[in-house]
Structures are given as structure tokens and as C-alpha cells.
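I have a structure I would like to understand better, so I am pasting it below and will then ask my questions one at a time.
In this view, the complex is presented without one of its protein chains, the others remaining in place.
Per-chain numbering from 1; labels A and B assigned in written order.
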Amino acid sequence: MISYLIFVGTIAGFYSLLSLGLVKAWGQGGLVNLGLVGFVGLGAYTSALLSGAGYPIWIDWIAASAVSAAVGVALCFVVRNLRGDYLAIVTLGFAEILRLAETNEKWLTKGSDGISGIVAPLKNHLGDNFAVFYLVLTWVLVGIVAFVLNWLLRSPFGRALRAVRDDEQVAAVAGKSVLRLKLQAFGIGAALSGLGGALYAHFTSYIAPDVFITQLTIYIFLAVTVGGYTRLAGAVIGSLALIALLEATRFVAALVPGLDAVQIASLREFAIAVTLILVMQLRPDGAFRMSNERSGLGASRPGPDACYGKKAVLDDGT
Amino acid sequence: MLTDLLQYLVNGLIVGALIALPALGLTLIFSVLGFVNFSVAAQLTAGAYAGWLANTTLHLPLVPVLVIAFSVAGALGVVTDRIALAPIRRKPSAQTPLMVAVVSIALSMALESAYRFSFGSGLNSFDMPIARDMKIGGIRIGLQQLHNIEIAIGLAVLLALFFSLTKLGKAMRAVADNADLARLKGIEPVRLANLATFIGMGLAGVGGALLAIDTSVDPSTGSRLILLIFAGSVVGGLTSLPGAVAGALLMGVIGELGLLILPPVYQSLTAFVAILITLLARPGGIFSGASGVRK
Partner (left out) sequence: MSNLDRRTFLQAGLGVGGLMLSSSLSRSWAQQGDPIKIGLIIPLTGATSQFGATMGQAAKIAEAEINGAGGVRGRPVQIVIEDDQSNPEAAVRAAHKLIDVDKVVSIGGSYASAVTSAIAPLCWEGKTALLTSSGADSITKLPHQGYIFRTSPTVTLQGTSVGKYAVELGGKRMFFLGPQTPFAQSYIDITSAIFKAAGGSGGGLIYEDKKSSYRSEVDQALKESPDVIVLGGYVPDTSVVLKDLYRAGYTGKKLGFSFGINDALTKAVPAEVSEGAYSLIPSAAENSEAYKRLIGKMGRPSLDSYSCQVYDHVVLTSLALARASSGEANGTAVRDNLRAISAGEGKRTDDAVEALKTVISGAQVNYDGPSGPLEFADNGDVKGVFFRYEQVQAGKLTLRKVG
């Protein structure tokens, strides 16, 4: 049981890194990256291939983040003028293309067979203690990332970024370099996804294109939304809630009598989805709502969202 | 070569016709309610299952099957929208559209699980004969598939007439343009939202039934296609009804023509590049200027 909790805790850390990246790009920067899982895969493959070529792990991980960041910045630059919903479809498609490339470029990625035997740091030396070591390592990284992001968000950069998120035109008029801020936010988000992917690859020792499917992106979006999409603490809490939900439903669904295996599995996925909907209804702003974070440039003004067309959602409750 | 080109064009239109109706539904709902309702995927599957049940247990022919698919998907769409999504829309903020969109993905997952719970994971075939294709001037054309295009275009025209000629249609356009203004004029937004959802999801349901007659129905019928549907709708401008149909057809055609230059395993790449290029050339979508629900 303990080893299971250690494992689940490590996966929660991996989800947290992805969620922190999403909070940075989406929550703080207003950039919808529905192709998150593509950058996770990019990082995982970069790190696995470099490690296979004999490079030490710390280089692999830095390279994984750097490659994901570079590709993220390049993609963001190409689509710099697109509206939010268009950015969503472009990033979603981009992740799908990356998965296609991973599947078909067998000379590099071994195709859908996947890459096996990715080495884990110090695993041979640590033996049974490896799981604990990796858990601590993952969460130390989550802590460092959260600390740095927190510092960034409080800095003038963070305020300028939120100004861009809330109203690009106002921010531009105020002399902010909108493009540079967007590229930085998107790049940091992509880098964290890549780092998360690298951590995952070396933890489970196996990756394949099928690992990086949109379901994971959806899970992370739900985690971040549940946690409160603008808040770093929300990202971590949301990730913990997500993994608790994913794993707890396993035990609970099996207790329902009189169902066959398919029905139990369906019930489990149903429960996951419905719980997320319920949480969103009870706490539409997530566990940690937007607070104490004035951009200084109109964040307090509830205006139309520049990133999402010019139309607010139809308010039918009144 | 020219025959090849024409053949692929026809094949592309056939693929596009399959996603045109769901894309139309997605666009209609976005126009009136202001968010991308991804649960259109699950309603598409609902229409497919409803049609399949009507056809295999009641032995109904095509037209009643499509009517049932429309009604079931539309009704389920409204009910689930009221239960799952409407409470989240109550306190609108800048990010509400995206929040509702994310939750609509969860709603879609929940419905897909419910179908799997009820019907299992297997693929189910309609009890309808499959016609061999006809050859016209060396080009292979499927008559059944041709009907799909006709139905898609016909419904798009009907919708366009509804919006430009009827009082209710004009009211919906008013809401789409400005909800506050509409309220001042005494139009009740909830009713119109429900109507838009009913029609939009109903269209997805008809599309799902047609798709399932063409292929088969299983719990993932809709979610397998949602990316392509979303892409068609986006290329069409997200708020233009004719744009949605044209965007869907365009996605189909570009995908098939791509087979001429790329290995088939990279077919999605052509669609992606096409979206990217059209959006970069016209950041509002190709049909942003066309008439639709919103001008």
C-alpha cells in the first residue's frame, strides 16, 4: 500500500508540473494551449533519445525543457495574431501532428512500439529506495518551479502579463510588449510540460505515442480549472484532487454489485467526469479563485475577454 | 490525373458532408450562447444510437430514423445543458466561455461512459442495405453519400431562412448580438438558449445517425471526430452557418487531396496546415464576412 501511495504521489507531482505550466500560460497569460500533451511528449522523447545516446540525465532534462520551450515559442510566434478559440484548435492540431510524427518516424522514435528501457537516475544505486527518492525529487522540482513562478508572477513581468491577458489593447497602449510577454508565457508553459514529460519517461522507463493522447490534456485542464485556473496553489491542489479522483474511483466502482467489467469501468469514468462537473458547479472559480492579483491595468474591470472573441457567454440566469 | 483529382474531390466532399451537420450545430450554439459546446460529440453519438435503436428494433426507414435522431439528441442536449452547463454560466466572467467549454468536455466524457455502460463497447450496424457506388464519367460516386451532402446543405438553407425570415429567428440573432439589448426588448434569453441548443444538438444527432449508417455506432463515434468538427467550424468562422458547412466540406476535401502529395499516414497534417494557413491569412476565419446568425 505504501509503495502504491508513493507511486501515486509521484504521478501527482508530474501532473502538478503540467498544471503549473498551464496556469502560467492560460491562467496568467490567457493563452489556451490545448496541445499541452504534445509538449509533454516532445520533452519525453527528447530526454529519452538523448539519454539513449549516452548523455547524462541532467542534460537530458534541461534539453527536454529547452526543446519544448523553443518549439512552443516558435508555434506561439507563428500564431501570434490568432484569437483564443483559434489558438485552441491550432494547438490541439499541433499535438496531434506531433503524435503522428512519433508514430510514423520509426527511425527516430521506434514508432508505436515505443521506447523501452529509459534509464532512471541512480536507480541501480538506490534499489528499493528509488521510489521514495523519485517522489522527493519530483516534489522538490514542483516546489522550485512554484517558487520561481510565484516570484515571476509578483514581479513587474507578472503584472504586465496579466494586463495582456485582461486586455491586450490597453496593455499595448500602456507600452507593454504584448508579443514578447505572450511568447515568454507560452514558452514557460511548454518548458514545464516538457520537463514533466521527461520526468515521466525516466520514471516509468517506457514511452509510446499512445501515452500522449488528448485525454491527458483534458485531465490537466480539469485539474487546473478545479483548482482555480489562475493560482499556483490551485494547480497543485487540483492535481492532487485529480489523481485522488482517478485512483479512488477504482476502489469505489468495484464495490458496486451486479455489474460486469465493462459497466464497472464505464461507471468509473462516469464518476470521474460527473465529480468534475459537480465541483465546477459548486465552486465555479475553483478551490482558489482569482484574488489579490490586480494587474494594475484594468483587471478589476469585468470587460469582454480579448482572447475569446468579442462576446461574453450568454447569461441566462437572470 | 484529372480523374484522380476529381475523384479525390468527390471523396473529400463525402467526408466533409459527414461532419457538416455537427459543425453546423456547434456553430449555432456558439453563435447564440457564446461558448464552444464540445458535448456536441456525445450528442452526435446519442443521435447515432437513437437512430440505430429505431432502425433495428422498430425497423423504421431513413426519414423517421433521422427525425428520432434529431429529437433525442436535441432533447438530451437541452437537458444535459440545463443540468451540467447552465449553472456554470450563471455568473459570467471573462473566462466563463472557456470554463464552460472545458466542463462541456467533461459532460461529453460522462455521456460517452453512460453509452458504454448501456450498450457495451461493440460497434453496431444499422439494418439498411449498402448501395454500390455509381460511375459517372470515370468518377465513383456514392448515392447514399450524395444524400448526406444534400441533407447538410438543405438543413443549412432552412436554418438560414429561419434566421432571416421568422420572428423567433430574428430574436435569436438579437440575442447573439447583444443579450442585454434583447432582454430590454422583452426576449427571454433562456428560452432562446434552449431552442438554439435543441436545434444545434439535433443537427449533430442527425449527422451522427447519417455517419453511423455510413459506418457504425459505438460509444466513441462522436469523440473520434470532434477535432475535425471543431476544425470545420473554426475555419468557417465559428459564427457563420454557411461558413460551418463550407468549412466542413473544405476540411474533407483538403484532407483527401492531401493524399496526392503526402503518405496517407500523415493525412491529418494537411488538414492542420490548411487550418493554420487559412487562419493566418484571415485571422477571423475564412467566412468571417459571410452572413450568418451574427452579422
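Everything below uses one rule, namely that a residue touches a chain if its C-beta (ideal position, glycine included) is under 8 Å from a C-beta of that chain, and two chains touch if they have at least 3 such contacts.
Here the structure is a predicted model, which means the values were calculated and not measured.
Of the options B:P64, B:G122 or B:G154, the residue whose C-beta touches the omitted chain is B:G122. Among the residues A:L31, A:A208, A:A235 or A:L276, only A:A208 touches the chain that is left out of the figure.
For chain B, the list of residues touching the undisplayed chain reads 4, 7-8, 11-12, 14-15, 18-19, 113, 116, 120-133, 140, 142, 211, 214-216, 218-220, 224-225, 256, 259, 263-268. Residues 1, 3-5, 7-8, 11, 100, 103-104, 106, 111-114, 116-117, 200, 204-206, 208-211, 213, 215-216, 237, 240-241, 244-248, 250-252, 255, 260-262, 264-266, 268-269, 279, 283, 285, 287-289, 291 are the ones on chain A that touch the missing chain.
Everything below uses one rule, namely that only the chains that are shown with their structure count from here on.
Averaged C-alpha coordinates put the centre of chain A at 29 Å from the centre of chain B.
On chain B, the positions that touch chain A within their shared complex are 32-36, 84, 86-100, 102-103, 105-107, 109-110, 112-114, 116-117, 120-121, 175-176, 179, 189-190, 193, 227, 230-231, 234, 238, 263, 265-266, 268-269, 271-272, 275-276, 279-280, 283-285. Contact residues of chain A toward chain B in the complex are 32, 78-79, 81-86, 88-90, 92-94, 96-97, 100, 103-104, 166, 218, 221-222, 225, 229, 262-263, 265-267, 269-270, 272-274, 276-277, 280-281, 284, 302-305, 308-309, 311-317.
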